[in-house]
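I have a structure I would like to understand better, so I am pasting it below and will then ask my questions one at a time.
Missing here is one protein chain; the remaining ones are kept as they sit in the complex.
All chains are identified by letter, namely A and B, in their written order; residue positions are counted from 1 within each chain.
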Amino acid sequence: MISLDQIIRLIFFPPIFITIVFPGLIALLIVIVFLIWLERKIAAKVQLRYGPLYILKPLGGVIQTVADLLRYLFAEVIIPRRADKFSFIMAPILSFGFAFIPIVALPISSKYFAFKSDLSLLVVLALLTIAPIFILIIGWASDNKFSFIGSLREGYMIMAYEVPLFLSVLAMAILYNTLDIIEIVETQSKWVWGILLNPIAAFVFLICTFMMTARFPFEISEAEQEIVMGPFTEYTGIIFGLCMSYSYIKLYILSLLFAYLFLGGWYPIVWPFTLNPIMPGIITLIKGLIVMIIGIFLRSVYPRFRVDQTLRIGWEGMFVLSIVALILSFSLVILVK
Amino acid sequence: MSEDKFMQVLIGPQHPGSGHMRFIVKMDGDIISEFEPDIGYVHRAVEKIAESKRYIQIVPLVERPILADTANINLGYILALERLLGIDAPPRAQYLRTLLAEINRIHSHLYGLGIHGIMIGSSTIFMWCFADREIWIELAQELTGARITYSYMIPGGVRRDLPNGFNEKLSKAIAYMEERLKDYEKIFINNPVVTARLIDVGIIKKDDAIKLGIVGPNLRASGVAYDVRKIEPYCAYPEIDFDIIVRKEGDAYSRVLVRFEEIKQSMKIVKQVVEKIPSGPIINESYLKLIPPKLREKAEQTGIWKMPAIFINLKPRKGEAISRVEAGRGEVTHYIVSDGSPNPYRFRVVTPSFRNLIAFKYTMPGHRLADIPAIYGSLDYFPPSADR
Partner (left out) sequence: MMSLNELKEMIEKELGALAFKVDSEAPNLIIINVEAPNLFEVAFKLNHMGFDHVKVVTGTDYPIEKKIELVYHVSSYTNIDLAKVIIALKIRLDKSNPKVKSLVKIWPSAEYLERETYDLVGIIFEDHPKLERLLLPSDWDQIPPLWKDFKIKTEGIDA
């Protein structure tokens, strides 16, 4: 007979809590539902409309996304005759999966984590870079010219955003002298937040996050008016739902990472640590949500760039800035020593 | 060069960025090497149908293809018809025609601006334009009784007089719109992403614009100061002070700016129209006589004229007439051949969108795939109006 105490202990066992509850599946689902609703609601507010309203009217249609998900769930999944069936189905599932896996390496507080590693920051980033490869496979498997063009655009963009993103993270790693997320946050609690130490790196990281997650004005691989939905043109039903949430998962993880790297993670904590992991988790989530909301707000301000302009921003703008951020970090480290 | 180097992309007719037409695009990497618009998906044979209709029945018919700009196309038809009939509208009717034409031009330009915005990804300007378009539609409804398909101009005059309290509503709308245009400038015209997308994209040089016979704001954005309202003034335009907006660059951005400035000019015209409007009848005297005295009395009280059934037998002289009118999107040309019967022998309408169609073929090559919606939107092309 399993007692209630045992169940609670099982739930709060860090490897399970982190993957299932926070920042794992349940929190992710809630955040995505909330985020998509908020994106539509903010855009509606700017554009003098109501936005989602009728599903749960007292709360302004907040569970609209749940209804949409249910609708996706019951829609027929159509597989084009000329598509490569195996890759066509597997690629979005794998891209979803690989976008999700980095969550296990995210700690909630210095005492609460799934596993402690010297390289946890590198693990998160390395896992994040696997997912876009499946977007290329989707473009090939769909056998549709728009999908093909869309995945090629994504392919070009991968290079343009990943290099500056990694360099900006490297700049912070030099500054904190570690690649362990827990230590990074601890260092910040002793000093000041990373965004004040190296604002250039923070800016590069933020812009590259928006490029990576197809936020406006970098929503180029999907670009509805140009190439329909880009790689996801041929998808229907729940698989399209997976494709759609894929970029939101990445936004979620990168925003949390931004909170760890630049916004002091789970600090400041005023409560005693007895409320672990709830209190630190909430603080991290709030910081991450702020970044996410900035990302989704851009939709109502900017149109989209052209792919060549984005590559230019990536290589001539962000890449150069990330080098500057590196130099800044080096000089700061030398100065302190 | 081998054929394999190119990829043929068929965009439309089922495509979020194509409208009711298809583009046959030959791509060399991301660069367009050949571009062929394929239209006719919404061809409704207006010219053929017109041959079986009476002259007065054609009034609503010509409006159908150009739903965003019905007043101007209707005006063009009426002007051609009046030339055949040898009658003229009284001065008050001329001013009312100008009023509706300019209100229609404003909401046609807002429509174009909004569609262009959503084509390059700015959903905000799309929603704003379509929301503010409503104000002008409401005004037009106040004047004509219809939201889009006004059928307001009839041979020899207009259907309705200015309603009470119209001037206040109009000045309110103008004040509101002037404020809104400042917001538009912030979110769209001066948006760095918009300027990056549109400046130096889709350039039509002055010589090319003349050679290709482009019309309307697209022509004026290429540096040609051609506006039918000035070249061959009709209705109340000779007595009204306004400027032709001309820009030299000829790129997509300058086309947007020309339309944007024309909204301001149109508001200037509308203001003058309601100030200067003379009093008097709104239908030509000779037609007024045809209306039974009882109906006439009622009409004079309400300002709403019902056309008597006798209009169905309108018979113009034998001959032909051509009229041109500056509609929102450009010059509309109506050509009527009459054999003296109550039906036109041949009716021909060439819409601005059809004249601008040629710009697609010669402007697109050399640009990138992502520029297609940016240029398409800047030409303010409307497929149903081109197909007729």
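Basically, a contact is a pair of C-beta atoms (placed from the backbone, for glycine too) under 8 Å apart; a residue touches a chain by one contact, two chains touch by 3 or more.
These numbers were taken from a predicted model, which means no experiment stands behind them.
*Asks:* With touch defined as in the header, list the contact partners of the absent chain among those displayed.
*Replies:* B
*Asks:* Going by the contact rule already stated, which one of B:His15, B:Arg133 or B:Arg324 would touch the omitted chain in the full complex?
*Replies:* Checking each option in B:His15, B:Arg133 or B:Arg324, the one touching the absent chain turns out to be B:Arg324.
*Asks:* For a quick check of understanding: of B:Ile87, B:Leu181 or B:Ile210, which residue touches the chain that isn't displayed?
*Replies:* Once the missing chain is taken into account, the touching residue is B:Ile210.
*Asks:* Among B:Ile240, B:Leu357 or B:Ala374, exactly one should touch the missing chain; which is it?
*Replies:* B:Leu357
*Asks:* Looking at B:Thr333, B:Thr363 or B:Ser385, which residue reaches the missing chain?
*Replies:* In the full complex, the listed residue that touches the missing chain is B:Thr333.
*Asks:* Considering the entire assembly, which residues of chain B contact the chain that has been omitted?
*Replies:* Interface with the chain not displayed, on the chain B side: 39-40, 43, 45, 47-49, 52, 57, 209-213, 219, 224, 226, 231-232, 322, 324, 331, 333, 335, 337, 345-346, 348, 350, 354-355, 357-358, 387-388.
Criterion: only the chains that are shown with their structure count from here on.
*Asks:* Counting in whole Å, what is the centre-to-centre distance of chain A and chain B, each centre being its mean C-alpha position?
*Replies:* 46
*Asks:* Mind listing the chain B positions that touch chain A in their complex?
*Replies:* 7, 9, 15-17, 30, 117-124, 127-128, 131, 187, 191, 193-194, 196-197, 368-373
*Asks:* Would you mind writing out the residues of chain A in touch with chain B in their complex?
*Replies:* So the residues of chain A in touch with chain B come to 43, 46-49, 145-146, 149, 216-217, 219-220, 223-228, 299-309.
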